[in-house]
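In this view, the complex is presented without one of its protein chains, the others remaining in place.
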Amino acid sequence: MPVLTYVEAIRQGIWEEMERDPSVFVIGEDVAEYGGAFKVTDGMLERFGRDRVIDTPISESAIVGAATGAALMGMRPVVEMQFMDFIACGFDQIVNMAAKIHYRWGAKVPMVIRGPSGAGVHGGPYHSQSNEMWFVHTPGLKVVIPSTAYDAKGLIKASIRDENPVIFYEHKFLYRRIKDEVPDEDYLVPLGRAAVRREGADIAVITYGAMVWTALEAAAELEKEGVSLEVVDLRSLLPYDEAAVLASVRKCGKVILLHEDTRTGGMAGELAALIGERAFDDLDGPIIRVTAPDTPVPFAPPLEEYFLPNAQKLMAAARKLAAY
Amino acid sequence: MPVLTYVEAIRQGIWEEMERDPSVFVIGEDVAEYGGAFKVTDGMLERFGRDRVIDTPISESAIVGAATGAALMGMRPVVEMQFMDFIACGFDQIVNMAAKIHYRWGAKVPMVIRGPSGAGVHGGPYHSQSNEMWFVHTPGLKVVIPSTAYDAKGLIKASIRDENPVIFYEHKFLYRRIKDEVPDEDYLVPLGRAAVRREGADIAVITYGAMVWTALEAAAELEKEGVSLEVVDLRSLLPYDEAAVLASVRKCGKVILLHEDTRTGGMAGELAALIGERAFDDLDGPIIRVTAPDTPVPFAPPLEEYFLPNAQKLMAAARKLAAY
Amino acid sequence: MLYYLKLTRESEFRIEKALYRQGKIVGGVYVGRGQEAIGVGSAIQLSEGDVVLPSHRDFSSFLIRGIPLKDIFCNWMARANGPTRGRENTLHIGNLERGLIPIISPLGDTCPVACGVALAMKQQKKKNVALVHFGEGTSSRGDVHEAMNLAAVMKLAVIFICNNNAYAYSTSTEKQYAIEDLAVRGAAYGMPGVKVDGNDVLAVYQTVAKAIARSRKGDGPSFIECKTFRMTGHSAHDAAEYVPEKLIKRWEARDPILRLEKYLLARQIISRKDIRELDETIKKEVDEAVAFAEASPFPKGPEALEGVYCGPDCWWERPGKES
Partner (left out) sequence: MLYYLKLTRESEFRIEKALYRQGKIVGGVYVGRGQEAIGVGSAIQLSEGDVVLPSHRDFSSFLIRGIPLKDIFCNWMARANGPTRGRENTLHIGNLERGLIPIISPLGDTCPVACGVALAMKQQKKKNVALVHFGEGTSSRGDVHEAMNLAAVMKLAVIFICNNNAYAYSTSTEKQYAIEDLAVRGAAYGMPGVKVDGNDVLAVYQTVAKAIARSRKGDGPSFIECKTFRMTGHSAHDAAEYVPEKLIKRWEARDPILRLEKYLLARQIISRKDIRELDETIKKEVDEAVAFAEASPFPKGPEALEGVYCGPDCWWERPGKES
């Protein structure tokens, strides 16, 4: 099977959908000639032409609003945010316009807003943010974050085919750093479904995005110490796979919630509430969060490293919890 | 002691600060002549003049940005959002500009953004939202939500004197529906400190805003049934009073997290994580959430009523938990 | 046109002056008294496949695009068989078959949406247009700017119609912008910008007609500023004491309905009797619609949970829910 990078897998997914369905089109800043700041849409202009690969002025709000209008008319826009940090500039159009239309009057808004997020590349406070929780807390949206190339392709395709607005986070650290087997053919990874990346017995680590790799790294290390981590990759944050989370927690009896995003109000809280309510009787230890602290993402490498969760921090937490 | 409504208390608090400190000023849409859509700033134009009570064009982003600029220059702007729903239009300026300045380069941004939020008045999807979690999840901001007139005055004054950007939520349902004793003199209610509104023994109900009254109503009813609720009013959501939450949970052994905001990604999750991590050994039952469901706020009274948590729903949850 | 003008006036009158005061309207009330010519003069000339995105005061657009009056009243009164089934208030009524995309409260948000509608029309090789209404206060919002610029760059078939009614809530125009006419902003984006007497339905008609023709030819967007006046408070609870009495007087004399009547009478296109009869018909129509709405049920609480997502068994498409 072909081995693709994460960025190639996303490109292939969008590409296949554009081949399959003439209503799919790409819109954003520098996505046409230039092929996008991270080259996700590279080559699409040549293949699909100006009507379907559209460069825009620097107007995030208008881009999102226009995508919504086009979606209402039967198109399926795939919007690129040059960095997910700038989604804040189109925020109102997402949470107030796109997210609520179907509930309010029944019309469909099939659109995807995608772009690079996350830290680890010394991008500083504005090219490193993980801001998925704004949208996880907005009813009407779906939120997706793949961690593998295989999932990236399957999830982008499922997102494009979904009838609802989907916010699709791509972790920029993974774009060219990971590779895996990605079938050439058409397949979907369903939204709302988690994946168990590694079976384990002692502690369930629930995570998503680039942190899946951190969890796997820690799990491999800890196995040598006799601590067995199960690693659950959420893949979708809204709706998220409650059953998978609960199953893993019930099986292991202990749980660590891991994310790169900052702590207060982060996804770990949501998961803790689910677990505290629905798996309380199965818990053999406290619910532990391993997350970034509540600060902006600092720039200098030593600061950024201190800010980000990593395998060491996870292992320290896991050792303590295992001993509980 | 004078008895004031919630709205009068806020007005008095701002007024006193404007008297005390010439750098405090009010800015927003229709705040001058008209005195604000809910009359919070009524009479201020006459007292403080055009330089300190400023009507603006409909430009939420520019208003927030301008307030930030003025704050950097030593002023203390108090921004009114006509409805907190529209804060989404100034979102980027809040989360990317104002919130991060101090961390990034050390300058102070003392400003308050305040306005009516919350449902219960048939305002429909755009005049009823509770969107505090966007800001609770933004390091660098403070988030405040008073539930009494006394606190409203003390908290708005403390917010104006704080050196950081504060998002100050006023519950529009409470504006003229509640009244309590509000001292004429200068006093502050410290940010970040919760208040126990009612002592109880069986179940800690952690809540904030208008739901404090719902909790008290339920507590009074349940007392007759022999179930004793303790009601904790957070007052500040960021930073929030971890110690008070933990103390109440440890005392009661059981906890219900109650809010008007929607469930997934709501404040209850954050609290559940704190409790699940730090009070795990003290818990005698699952962590229960009573919140609005994950939908926009519907308009028709029967729908809105179904959407909102109320004393009945809380009582049902409490009875079940008490029997656990 | 006279029919729609009068039907709008009477419907809104009933809402603002009768139903609201009787406590039968749920939530806030915004009406377009005095500004009816803008909606009527523009919507009436749209073709099938065109889309209109009305402002919060453009009652007439809904009528002209064929939303039954009783549906509109049901919406104002939060009834289950209104078009939003009680989820939404006032004129937040969407209907894609009839080419209607409703406003949302954050003002200006429909301007970018109109661009997307026109972009889809272009991609689908249709000769249709999108017509978006907004107030002069709304023109200050960034979204309006981004949308006008985008439409000009992409040559989209969007007609931006600004109803300049002199106030945005309590804010008068000199606190909203520092120019004489907003129409000059057309030039700032590279599109025609014209101003027109918004109380003259025929002038509105002609101005919009030109813009539409231009757009259908593929020549892109236009900006039209309609000068008018808000002959009520901002909403039914606003006494509008900030509006000088003499301004109201001055604009009363320019009432768009009386003007059209005078015009038609002078040319003997209609008679006084025709007008009386028309008034009677309209009154009856409104009576019936109100009665229908009043007799309609409210939605049931648990419905609140339905339809957040569009999925395979979409709640909106389940039978037994349509009015």
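A few notes on this one:
As written, the chains take the letters A, B and C, and residue 1 is the first residue of each chain.
Criterion: a contact is a pair of C-beta atoms (placed from the backbone, for glycine too) under 8 Å apart; a residue touches a chain by one contact, two chains touch by 3 or more.
Quick caveat, the model's predicted, so the values are computed rather than measured.
The absent chain, not drawn in this view, touches the displayed chains A, B, C throughout the complex. Of the listed positions A:Ile27, A:Cys89 or A:Val290, the one in contact with the omitted chain in the full complex is A:Cys89. The chain not shown here is touched by just one of C:Ala187, C:Ala209, C:Leu258 or C:Ala291, and that residue is C:Ala187. Think of the hidden chain as still there; on subunit B it touches residues 25, 51-52, 54, 56-57, 59, 61-75, 77, 92-93, 96-97, 100-110, 139-140, 142, 163-164.
With the whole complex as reference, residues 140-146, 149-150, 152-153, 155, 174-179, 184-185, 187-191, 220 of subunit C touch the missing chain. Although one chain is not displayed, its contacts with subunit A can still be listed: residues 29-30, 33-34, 37, 55-62, 82-83, 85-86, 88-89, 121-127, 293-296, 298-307.
To be clear about the criterion, only the chains that are shown with their structure count from here on.
Distance between chain centres (mean CA atoms), subunit A to subunit C: 40 Å. One finds 30 Å separating the Cα centroids of subunit A and subunit B. Within subunit B, residues 85, 88-89, 125-126, 294-296, 298 each touch two or more of the remaining chains.
Residue positions of subunit C with contacts to 2 or more other chains are 84, 87-88, 92, 104-106, 142-143, 308.
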